[in-house]
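With one protein chain withheld, the remaining protein chains of the complex are depicted in position.
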Amino acid sequence: MHLFVQACILGLLTGGVYALMASGLALGFGVMRVINVAQGALIILGAYLSYTLYSHLGIDPFVGLLLLTPAMFALGVLLQLVFLRPLRDEEREELSLLVTWAMALGIEGLLSVAYQTTYRSTITSYADRSWTVFGYYISVARVFAFVASFVVLGLLFAVLRYTKLGRAVRATVQNPTAARLLGVDTRMVSAVGFGLSVATASAAGAVYGIVFPFNPGSHYDLISRLLSIIVLGGLGSLGGAVVAALFMGLTEALFSAEISPTWSSFTFFIVLIAVLVVRPQGLFGARVRGAI
Amino acid sequence: MSALLEVEKASKRFGGVVAVDECSFSVQAGTITGLIGPNGSGKTTVFNLITGYLPADGGQIRFDGRVVGRPDPTRLARRGLIRTFQQARVFPNLTVVENLVLAAPQSWRSAGRPRVSRAERALADELLGDFNLGAHAGTVAAELSFGQRKLLEFAATLMSRPRLVLLDEPAAGVNPVLVETIERHIRRLHAQGLTFLVVEHDMPLVMRLCDPVIVLDRGRKIAEGPARQVQQDPNVLDAYLGA
Partner (left out) sequence: MRAALVFGVLSALPFGFTAAWVQNLFIFTLMYAALASAWNIVGGYSGYISLGHAAFFGVGAYAIGILFTHTSIGGGYRPFYALPLVGIGVAIGSLPVAWIAYRTRAATFAIVTITLLFVVQQLAFNLRSLTGGSQGIAIPTPSFPVATYEEPFYYAMLGILAMSMLASWSIRGSKLGLALLSIRDDEDRARGLGVQTELAKLTAFAVSCGLVAMAGGVWAYYIAFIYPQFAVDPLITIGMVLMVYLGGKGTIWGPVLGAFILVPAQQYLAYRLGASRLYLVGYSAVFLGVMLLLPRGILPSLGDRARKLRVRRVPPEPRVEEVAAS
């Protein structure tokens, strides 16, 4: 029982971080119908940048977040303009996978050149500390990571709900044609939306780097999990992504604790298959079949 | 005359919007039945329910006596229920003949055979002749005009000798000459025993062609009967004018 609860705690904490990562992916898809396979690589990029800020300038990762986020937002907008906007509407969904995969490879390559392939970790002073609450170990770093993730997620939701820009983004996600007819500049919204999704990646990366060791190749592990999460949550649904992420985090931790750690990453795939057989559109996705 | 198609208390909701609300009607074999209603009355949604493109939230649909269980357009097509689309959907990168041949029922055993057999080509040519598209047999469908595509789509529905053809706004977006052509074909095929269910906005066409006419409003049937009668039904006038 103790192990169960311990695993649940760990799972939820990890799930929170996944939630932040996945929400960026979901947003990117919602705004532009683009599956950003490079999200994993961008998260790792964020991790590296945060690591560099800490190890070279002594800036705590959570503070460094504030610097990184706007920079990565700008990067996101730039990437969208250069690589995604030129794609025509009809082929965008299909080609975006390949284009963003290429971007991921490029980022991985650049990071390998800059940092070599040794594993790094942003080891802060509190990285090893843990609290003991009712006999359960709770890693301080993970709690901070979880809290930071939800703060950023909260900010993202707030921006989407309460700002004019956010409303424009949501309108575009729901119905791009209608949004355009209502005067929303969908091109600008796409750029901004993508920028936001990359910005969340940087925050997620900073947070990730504290808890897990990483190297340039780690993005594959991440993206495979994230893709499963957004399919489970339903493509384009931010709320779905968050729920799915928490669920997956929990499931993975429980599986790892109760059954086997080496196979824990399989939980993602198993859940994915189960969902696809029963409900291909995911938990919160719209049914794609059929011409309406 | 038995009912070829029976829709019984069909319902469909999209989020909070009720598109089809316990809608019931039937289509008798051998008729050209019209389905009209103001915009948003659920006509196209009903079409999608009948043809299996959307699962119904409630109610039952029976085709040829058998219940339409799992929504599966392929199975329904094989049972003899084919539809056209408002936007005149064809396979743009395939030729006209190939478009037609695809619509003819194939067994899995023929998977390895050549794309268009001689017998199929002959059948397609005959059909194309009926529709005056013979000159375009080898043309890629993307190069056809909208009117030609409508005819091609219509012709394709006939390749499988269906029992019931659902026409989704056959007169939309085409000039009056072509409307006349399409009407002529519908009548000709009707005389040969084909049943039609036609969704249309072109009132004169509906009045000329369809009997009976079913009127939907806000997802429910509000009137049914011969065209003249429906035209004078106060409920119908209300729906159209009051909307």
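In order of appearance the chains are A and B, and numbering begins at 1 in each one.
We adopt the following convention: a residue touches a chain if its C-beta (ideal position, glycine included) is under 8 Å from a C-beta of that chain, and two chains touch if they have at least 3 such contacts.
A quick note: this is a predicted structure, and the numbers were derived from the prediction, not measured.
Colleague: One chain isn't displayed here. Which of the visible ones does it touch?
Modeller: The undisplayed chain, in the complete complex, is in contact with A, B.
Colleague: Among B:Glu6, B:Asp21 or B:Glu98, which one touches the chain that has been omitted from the display?
Modeller: Of the candidates B:Glu6, B:Asp21 or B:Glu98, B:Glu98 is in touch with the missing chain.
Colleague: Touching the left-out chain: which of A:Leu12, A:Val63, A:Leu78 or A:Leu95?
Modeller: A:Leu95
Colleague: Please pick, from B:Arg13, B:Arg62 or B:Arg89, the residue that touches the omitted chain in the full complex.
Modeller: Spelled out, the listed residue whose C-beta touches the missing chain is B:Arg89.
Colleague: Pick out the residues on chain A that sit against the missing chain.
Modeller: Residue positions of chain A that touch the missing chain: 29, 33, 35, 37, 83, 86-87, 91, 93-95, 97-99, 101-103, 105-106, 108-110, 112-113, 117, 216, 220, 223-224, 227-228, 230-231, 235, 262-263, 265-266, 268-269, 272-273, 276-277, 280, 288-291.
Colleague: At which residues does chain B meet the chain that is not included here?
Modeller: 51, 53, 72-74, 77-78, 82-83, 85, 89-94, 98, 101-103, 105-106, 108, 110-116, 131-133, 135, 145, 147-148, 151, 156-157, 160, 175, 177-178, 180-181
Just so we're on the same page, only the chains that are shown with their structure count from here on.
Colleague: Could you give the separation in Å between the centres of chain A and chain B, each centre being the mean of its C-alpha atoms?
Modeller: Spacing between the chain centres: roughly 45 Å.
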